[in-house]
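Only one protein chain is missing; all other protein chains are in place.
Right, chain A next:
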Amino acid sequence: MGRASLQGSRLGWRYGSNEWLFREYSVEIAPGEVVGLMGPSGTGKSTLGKLLAGYMVPTEGKVLVGDRSLPGSGYCPVQLINQHPELAVNPRWTIGKMLAEGWQPDTSILKAFGIQKSWLERYPNELSGGQLQRCCMVRALGSQTKFIVADEMSAMLDAVTQAEIWHALLTIASERSIGILAISHDAALLDVVADRLIGLASLTYS
């Protein structure tokens, strides 16, 4: 099971009967591999991320983990981390409760992401964006997670914090051979973190 790769095969997406955002797009991410996806805004990067994480059902094509499609219910092996952590948490829940919705993280992983014990009692609006994003990352890293789609995950952070959280994520990912799709418009960042880059040219439908 640990060897299964994440595959998007001949994916296509459009809203209703509008123009195709992309079509016949295939992507494969091996366990432990970090793939960078680049491209300007409005070309369907985030949509692709959502399809791969099972947030939306592709209009065409299939998303497979190994040879099985994403489960309709139950824990999804592909987890999405997006740009706005403050939207990805219930504002009425404490950080501790919010983390527990995913799994029960142990102290070592909390330490690796620099999450302090005292934060667990706090509410999301009592943390900064960077702190909250780190909590969201930990939440997504349950033991059943095989792949992470990081959609502009660090775009709202300063360079130092960016380096820190990517370092933490890459360390965990290589330990557990979690595959990562890093979506960003920041070429320099992807150059550093990604093993291989896939571009926009293959994404646009022509």
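Here is the rule we go by: contacts are C-beta pairs under 8 Å (C-beta built on N, C-alpha and C of every residue); 3 or more make two chains touch, one makes a residue touch a chain; residues count from 1.
Note that in this section contacts and distances are computed from a predicted model.
Peer 1: Suppose you had to identify the omitted chain by its UniProt name; would it be "Cysteine rich repeat protein", "ABC transmembrane type-1 domain-containing protein", "NADH-quinone oxidoreductase subunit J" or "ATP synthase subunit alpha"?
Peer 2: Record says "ABC transmembrane type-1 domain-containing protein".
Peer 1: Considering the whole complex, which of A:V89, A:L127 or A:L189 touches the chain not shown?
Peer 2: Of these options, the touching residue for the absent chain is A:V89.
Peer 1: Could you tell which one of A:L48, A:C76, A:I115 or A:I198 touches the chain left off the display?
Peer 2: If we include the chain that is not displayed, A:C76 is the one touching it.
Peer 1: In the full complex, which residues of chain A touch the absent chain?
Peer 2: 53-55, 71, 73-76, 79-80, 82, 84, 87-90, 92, 101-102, 139-140, 142
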